[in-house]
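One structure, as structure tokens, below. Some questions next.
One chain of protein is taken out of this complex; the other chains stay put.
Order of writing sets the labels: A, B and C. Residues in every chain begin at 1.
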């Protein structure tokens, strides 16, 4: 005859350990930014033979995964990504997960990572994923619109600087026949103007006409779009008829625009809440 | 001629936003526990037709993903999992990621999630994964061995209570012909002893002989195992010879034992560090 | 001959304990509020025979101590006090004490408490202070002007509610001849309107003409005031002459005005910084 352990009693004896959890609620009325960064993506990109300086499949997969995060998690109003990083901004008044920082950032990291593997095939086709990649995350709070916009500007300025460098570097190597060491040497100490000049005068490339995806990164926002679907209606005389129905639906849309200046924000006035509300 | 924006200057103007990051270093000399929980796994398990009360494929995949986390992240000394949750314990003296809570928990969540999708096929074969699953995480600190062991005991006691309930519940349904509502009703207010009795007298099942994996969950630890490989040696006379070489290697091993009592800890004295060191 | 212990070596061996300190920097660009509350001031006020419902000596001493805090600590832009509590607001951009919460609140609590004892005599004359009083404190952050103003409004609304209650209560006791139990009973369930009515119809007291200090509490801000001092000047002919010199000096000034409405803030536009700066 099996022995009945008093398991509920046992469990309650241990339950005090719950009190060691600490509260990490994010300060109210601040934007919550979760940023993810790929772990060892330099090595990852080499092992998966990413195109240099930009691999559109890899960028597409990052954006697809970010879209999956936005669609899954409530209250993300804007996301910005470039290279192997993506930032997600929760609205100021969000009460999602009771604003608990640990829940917010782990869920974003988890959803993004599982999506990255899940959608790999859509972008890399038959090329196999060699091992499960990792991303780490962090949470940062911004109290006002100016601070949040400066954060996003900081990331886009970073995108610009890196992409300009990488574009010249790989042009020197791929078209100019330099070794990577020589290219590095050539670029040491050069300013943005110098790099633009090298591209223009030596390779006839106008940097500003290069792909906006590469120069500006990817901004995801919710937008209302009209969508027309065909519906079958039953008429009074028992006949059926197909009718086009137009509805407005919120969808995540990608932009590759400048988000440092005011124009983007003026065109999308609903993203940010008023500061003094 | 392209216009050279002074991008480095622009970037440095925004860089002040880095100062909004807060330091979340974990208190020194404490065990750091990261626990992951599946998001909406009730629904996930139904959509993927998990066997009731336990699906060995799903449990295997959880353990495979946890093993991937342990092999990827330094300093995890023990991990314990059951159902759709897994806890990872970093050693007290770990300085991994400078003990930053956000980095630790997001990396664990990310690596686990990408592994879950990556290894899905190994456990579910041709049955497709319908969408990328999510896990959320948290960090808890435990200052001494007693507290840490009580935490692990708490999770194993939880495993026991749930598994006993689920075992009786699904036996009543699957073998006893009750509806789920009837089974729920039948179990209302019953103690562990009553549940054991139902299994034993009505279905001739001795609960304590049920699968240890289901009753005790899965404990992962690092263990040294001797491994014998065959090496080709060149002999002085230019001949080659195959020689068996035995080496001791650290490997992650799974146990399904009781970790509430002392025996497990006495058999593996290296897992915990001394309290007063 | 004395033995020379290698004390520096010894010390450095212990110095690792510094790493157990955690960083508690306050989020940038937020107002930092430190609020102090008297510990057991109910008992303290009885032992020191405070006048009911308000003791002007005690209120004066609170304000004197708060002024000492403002003059000693940089970056406090406004302070609000009532009863045995006082709130101090550091400007948004303050970098005082590197914005470390523990330093800010302990210094405020310490300076306030030592001042309370130091200035006791100025307000209570020969009546002795029986024992050193205690105050506890806390830090709260407010990201925008609206939140900060709502915090101050909350404290002033609290002042209003308590003072109205106490005024009626002690009038019923002191002038109406009720026992404290009877007065409490009488006021059970009454609204503000009822309390005003009791004062007006039974005691001919118009609450709104009662002392503003009691009804509105005390608001301390920095103000520029012209100050005229007499200076001796040497004239070219070697004579000396006394000349009046007027200078503008910043001083802490006390107000007993409404700070819930807009008027106070419009009259002192320099207190708050712009939200989106």
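Rule of thumb we're sticking to: a residue touches a chain if its C-beta (ideal position, glycine included) is under 8 Å from a C-beta of that chain, and two chains touch if they have at least 3 such contacts.
This one's a predicted model, so the numbers in the text were calculated from it and none came from an experiment.
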Tell me which of C:54, C:171 or C:196 is the one touching the absent chain. C:196
Can you tell me which of C:48, C:160 or C:255 touches the chain that was removed from the display? C:160
Absent-chain interface residues of subunit B come out as 27-30, 141-147, 275-277
Contacts of subunit A with the missing chain: which residues? 19-20, 22-23, 25, 27-29
Applying the definition given at the start, please give the residues of subunit C touching the unseen chain. 1-8, 10-11, 13-18, 20-22, 24, 36, 39, 68, 72, 97, 101-103, 105-107, 109-119, 129, 131-142, 147, 150-151, 153-154, 157-158, 160-161, 164, 191-193, 196-197, 199-200, 206-208, 260
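Everything below uses one rule, namely that only the chains that are shown with their structure count from here on.
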Report the chain closest to the protein's overall CA mean, measuring from each chain's own CA mean. A
Nearest whole angstrom, what separates the Cα centre of subunit A from the Cα centre of subunit C? 47
Between subunit C and subunit B, distance of the C-alpha-averaged centres to the nearest whole Å: 53
If you average the CA atoms of subunit A and of subunit B, how far apart do the two points sit, in angstrom? 28
Among subunit A residues, those touching two or more other chains are 141-142, 147
